[in-house]
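Take a look at the structure below.
Not every chain is included here, but those present sit where they belong.
Chains: A and B, in written order; residue numbering restarts at 1 for each.
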């Protein structure tokens, strides 16, 4: 079966199974994450107190850990919930928001990675490179970025993702203009999306929550990561098409983005997904 | 005076008195709760630190307690604020979000109920049944749901609500396809609303905040609960009418819902309320 068709089947599974997606996430984008899970066909639940995270994850289909506004209280909850999910074979996705920006974030991301077996890690290029422990090298790469061709940069990203995937046994997704989604030595590149997605807060978090929704309804982690990213990308394109006709800005874009995810169909995916 | 007319008068009181509605609530839907209170004509204030909740509730017209993302810090604040509100005869509404989903939530809901005299408790069927302590029976009821006619299910809900109301002296509101609002042995059923309301997060919380707004401007707690639920239901119908014409999704629905509450008029209520 071709990959676009597989993604469209994965979407049908989300709508059919209505997975409960437990989030321990930040207070900036949490409302958007909940709404995007509902829009794609899942059910979100947000609970972060250490007294209940094990009970909550036990009734969930997947667990989303997002360190956007981490603090000492919620880090412990994340690890406790993650371990319980591992025990129950419930897939866990980590969004290491801002890893590399402060030592606290980098250390926390690594602490979670070392404590919890992750189905998927989704981050941007610098977050994933930080986690890979190649910060020093990364700086070199970033500095030299302008001299790298697009294909050279993707090849570098692919190497980082594949090595980290091999090491952790997790799907590694690096999102950006071209998304890189690797599981061990198999990598897909995705070309969907629109630069307007960077003009509203939380599109990264929402993408992670979409992957969490797919993980809760599909066996294949690699496919789930691809499906979440493609869904966000296509929704971004559709939303931009609508607002560009009326000279809209980021306010209307966000609303149309949620509508596009709500209305996302198998044929949208089959027609528009650009995965190679 | 017929009940639709009474509800429309209650709405006028909110707009005339502009009640200050103190919330101790979750971080998922808090922004929507604040906006819905403003839209109906109240003034929201959110404050949860134990050092200030007594002072804040003292200047408020009503208090909303919502355990959506409860944690040990805010539970103590809820109880302290609730006791102060009782002392000052300020009405308190509890939204026991997720009671039954984890023992921590169930215990917290019961702890609040045992510590604070509540004007209204609003929850869905399983939350209210959990509070009633009939979890075991509830499971049986749920299992047997398919064999119950709609009227039989409503009769069961009515019994649960009336018994709990009698026991606690609070108005009990069970929201769902048909809403059940009981005070002691008097029950109203409400048929407003649209299933699209379940496709965005926070419509339950927002409904609670609307009831909180009515409580802050009206003496009659039973009427306030009915008015909040009817307002949300009618707004859902009006919002769906608008988005269905343009194939909109959950993003636009949420925006139109807030607009509908903002523009809600006495004649909307008199024409559309379905209360029996």
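Simple rule for what comes next: contacts are C-beta pairs under 8 Å (C-beta built on N, C-alpha and C of every residue); 3 or more make two chains touch, one makes a residue touch a chain.
What you see is a predicted model, and the numbers here were worked out from it, not measured in a lab.
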Assembly size in copies, with 2 chains present: 3
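Here is the rule we use: only the chains that are shown with their structure count from here on.
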Touching residues (chain side subunit A, partner subunit B) in the complex: 27, 30-31, 34-35, 38-39, 44-49, 51-52, 55-56, 59, 73, 254-263
Subunit A-facing residues of subunit B, complex: 26-29, 31-32, 68-72, 98, 101-105, 199-202, 247-252, 254-255
